[in-house]
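Okay, handing you the structure first.
Below, a portion of the complex is reproduced, with chain positions unchanged.
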Amino acid sequence: MFYHDRELQYKVRVDKPNPVFARMLQQAIGGIEGEIRVCLQYLFQAWGSRGPVKYRDMLLETGTEEIAHIEMLATAVALNLEGAPMSMQDEFAKDKVVGAIMGGMDPRHILSAGMSALATDANGVPFNGSWVVGSGNIVADMYTNVAAESTGRTLATRLWEMTDDPGMKDMLAFLIARDTMHQNQWMAVIEENGGLNAMPIPNSFPQSEEVQGFNYAFVSTYVGNEPTPAGRWVSGPSIDGKGEFHLEKAAPLGGVPVLAPPDPRGHAQKEQMTTTDSAMGTISDKVRGTLSGSGSHNSDAV
Amino acid sequence: MFYHDRELQYKVRVDKPNPVFARMLQQAIGGIEGEIRVCLQYLFQAWGSRGPVKYRDMLLETGTEEIAHIEMLATAVALNLEGAPMSMQDEFAKDKVVGAIMGGMDPRHILSAGMSALATDANGVPFNGSWVVGSGNIVADMYTNVAAESTGRTLATRLWEMTDDPGMKDMLAFLIARDTMHQNQWMAVIEENGGLNAMPIPNSFPQSEEVQGFNYAFVSTYVGNEPTPAGRWVSGPSIDGKGEFHLEKAAPLGGVPVLAPPDPRGHAQKEQMTTTDSAMGTISDKVRGTLSGSGSHNSDAV
């Protein structure tokens, strides 16, 4: 269960409110790289954690910290909105900057939220629960968390570049620091679980069941004549140490798929069901024989 | 630009069609761990690639391969739907299995798609373009790709466990093998870009600008008396080799946030604007002084 303090985890100060920057900050609240996502992601991973309980405990810690980050950013949005233009009346005509600001800010900050933050991204697109990934495989989840913190820290550095408000730069510098830690933290779990040896994920599936010959092949779909650029992934031992990279030119192994004709109750057009119609064309007798034949369902017409 | 073959990359055979399994396969098509997502993700990363062109080329290769995987899965869905019940009439009463199948399958496979695949997940939730992540930071993107392939391979192994249809198991064993390669492939790019030294991501942001003291601290929000479990993330050198892990008990540094009173044009209730009303309560004069005071906007009321 959870408790709160009335104070913030770190200081949020806005020296010069900027409603356009308030909109930008929304990406860090309700965007796919944002704090609501990591907060719920770590908490749901904790609540569904099976296996060593230390990971449940640790995920709870950081999931709880992230609530405080949403709080900081929501506060920053509210402070940046203070004094924002609320009318297009005279100002809009007189002052082009007001027009630009009103055009560049999120109108729902005025209309829906009364000058406070929304659970949306910088374009007003609502937070989406599909982003909360918890697969039950701890290494898959940790890479998902690293990915979230990597795009999240990249976002925070871009916000830092975008503003010259000292208070905002300071708050973002704190969040950037925390993202540094969280990237390291999730990697530390991967290290405890074998590091690169944890791959391929999940490591509990027997690789002998994979279709052999394709699990370490770089498949090239390129039709031109230029050589494939030399890359770490084309030759040499695989990263997981369990195979050897090699290059394969893409080629079809699966034949042409053949689907049965439509079931009459599905009400396709009549012409789809009467393929002997010469206007319809080119289906050879051989293929049609297959279609009406043994009832096999496969992608290989031969 | 792109070309196609009429044949599939790998054989898709369904020995015993199962419309409930058709629904399950949808997760691998239109789910967040599915093939539409990785296909578009790798292609968009290629199309926006800035920096060494070898990465653009490589992303194009694998993005193009993924289209073939959507095709295989869509074909598998169509084949699994052949012979599915299309009526609840007499069968439903007579045969409980038909009822269970119709309950367990995706009704839109009949109603909307005429027995073929949809661009949705296993619950009929449409594919969502927000899942297509391409941040412009190559290492952030590669970790995002590893995460997608890790949850994707986990999904494929679960589908493999769920069926005993030999054709479906074979197709999934192929896709599982490709996911093994793709996990390795994205890690190979990370290795080329410095491996763990690439962290913290983005590495182009000067760490001296981070708020010092917090970038390698595990913040514990736990209020109880049990000790923090020993973990790799609590002490020792950080994974990126640039700091030392340590433990910090969570404590507020940010003060109580104070927002200005509502702007009258935002039409809060009158009571929110007239805070001297004694029924409203407990705001001390000191705080109210701040509110109407200097126009500073910050989280620290003192």
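Per-chain numbering from 1; labels A and B assigned in written order.
Criterion: a contact is a pair of C-beta atoms (placed from the backbone, for glycine too) under 8 Å apart; a residue touches a chain by one contact, two chains touch by 3 or more.
For clarity, every value in this text was computed on a predicted model and none was experimentally measured.
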Counting all identical protein chains, and not just the 2 shown, how many does the complete complex contain? 6
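The rule we apply is simple: only the chains that are shown with their structure count from here on.
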Could you give the separation in Å between the centres of chain A and chain B, each centre being the mean of its C-alpha atoms? 4
Which of the residues in chain A come into contact with chain B in the complex? 3, 5-15, 17, 32-33, 53-54, 57-58, 60-62, 64-65, 68, 72, 75, 78-80, 82, 86-87, 110, 114-116, 125, 128, 130-131, 133, 135-137, 139-140, 143-144, 146-147, 149-151, 153-154, 157, 160, 167, 170, 173-174, 176-181, 183-185, 187-189, 191-192, 196, 199-202, 205, 207, 209-223, 228-233, 238-240, 243, 245, 250, 252-257, 259-260, 262-263, 265-268, 296-300
